[in-house]
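Here the complex is missing a single protein chain, while all its other protein chains stay put.
The block that comes next holds chain A.
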Amino acid sequence: MFLLLYLRRELRRRLRQTVVIALGLAVGIGLVVTITAATAGVRNAQAAVLHALYGIGTDITITMEPPPPPKPGSPQASDFGLTPGAKDQQLDLLGLPPGLGLLDEASVASVARLRGVTAAAGGLSLVDQKLTVPSAASLGPGGKPPASAFPTTSTVDGVDLTHPHLGPFASAQVGSGRSLTATDAGSNVAAVDSSYAATKGLTVGSTIIIGYTKFSVVGIVRQPRGGGSSDIYIPLARAQALAKFKGLANLNDKVDTIYVAAANASTIDAVQKEIATLLPSATVTSSASLANAVTGSLAGAASLANQLGRWLAIVALIAAFAVASLLTVAAVARRVREFGTLKALGWRSSRVVAQVMSESIVTGILGAVAGVAMAFGGVSVINTLAPTLSATVAQNPGSAPPQNVSLNDSGMHRQVAQGATHTVAVHMTAPVTVTAIVLAIILAIAGGLIAGSFGGWRAARLRPVEALGRVE
């Protein structure tokens, strides 16, 4: 075909210009793909953190603001109402961490019935504290307690076993033993985080004490990178039965978090609004709004990728398109006599325009190939050099900042809730997706088309009489 022959010859003749335009497009395309990959990497890192904290299937979490803290010195100022006695007292206190309020378990069913909700599960995040309250006699000068008075704490999650795919436990992978199942709902069985198990020397079959009650360890579980805030997972009903809070003997029919799965991503906003209407005093948080609450270098990277990166890519792309267009128009201007001659030979304008366009499109395809290669290079550099990012998020959305627990008036203060916020380290990897490569090819060809359109427009307007009268 003559057009292809002519095309090949012209591209080879103007090799330097072809290479310059293709490289210009390649740089723009390479930047777009690299930044897209970096953005996807940041998004994946965010998702990894959020899913690890709240479970892979969780789209929305519901929590309640805690009741106002009691005034110092009031009868309720102590969470546990402890007073040093004549003897040392061994305590095993299972209670809510500060900063969380309670929701009725009936709300779980109400939320589950909302349109767009596929499942809802309750959860109870507790803290188990083991400490020795020293006798009044053992207090040092000025009431200073001995070292044994400081509590050891473990975090305990009550898991709704009717919906094991929702909540933090959904992300846990069984390392040994087995997972918790629906038949365990009323049993004193526990799954223990692998790090905690290693620290405490626990294995499957070990016994642990939670709230003065013996639990049998049935599984050792491992949370994915960046997640897994709880040390111990037990059936929700057992957690409710054993926990105490603000004078309540137990937390039967209470949860502190409801995990919700929406039918699909597009319904999350609507479901969020429905829940807010149903539970006006609750804090309703989606993954998207939670992502906004992430702080740390991951948030910085996300901001950099979303703002500076996006604009840099757009500017580079516009510059590449502009350079390609200008060079193509300039090339057409240099070929005025050639095109004029072809028109004099009887070539229609459309055929001349097709020639210019096809040269530009081939240049665009070359740019796409080079751009994808550059993108892989850029992504490889990011993956090699990217530092480990840290992300800090609220352990339970809507929870208040960590509070101190006062043990009576003896002057013993200890921050119990270390996990009101959660900081994790994630290594960012920038994935190049097929979509990004297809986007790159489309953009490069679009760049070629735009450049070719300008050149073609110039060629179409060319009057042969002017072209032939031109002296070169």
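Everything that follows uses one rule, which is that contacts are C-beta pairs under 8 Å (C-beta built on N, C-alpha and C of every residue); 3 or more make two chains touch, one makes a residue touch a chain; residues count from 1.
The rule we apply is simple: contacts and distances are computed from a predicted model.
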Can you tell which of "Asp23/Gls24 family envelope stress response protein", "ABC transporter ATP-binding protein", "histidine kinase" or "ATP synthase subunit b" UniProt lists for the chain that's not drawn? "ABC transporter ATP-binding protein"
Among A:E65, A:D253 or A:E338, which one touches the chain that has been omitted from the display? A:E338
Had the left-out chain been drawn, it would touch chain A at residues 2, 5-6, 9-10, 12-13, 337-338, 340-348, 351, 463-465, 468-469, 472
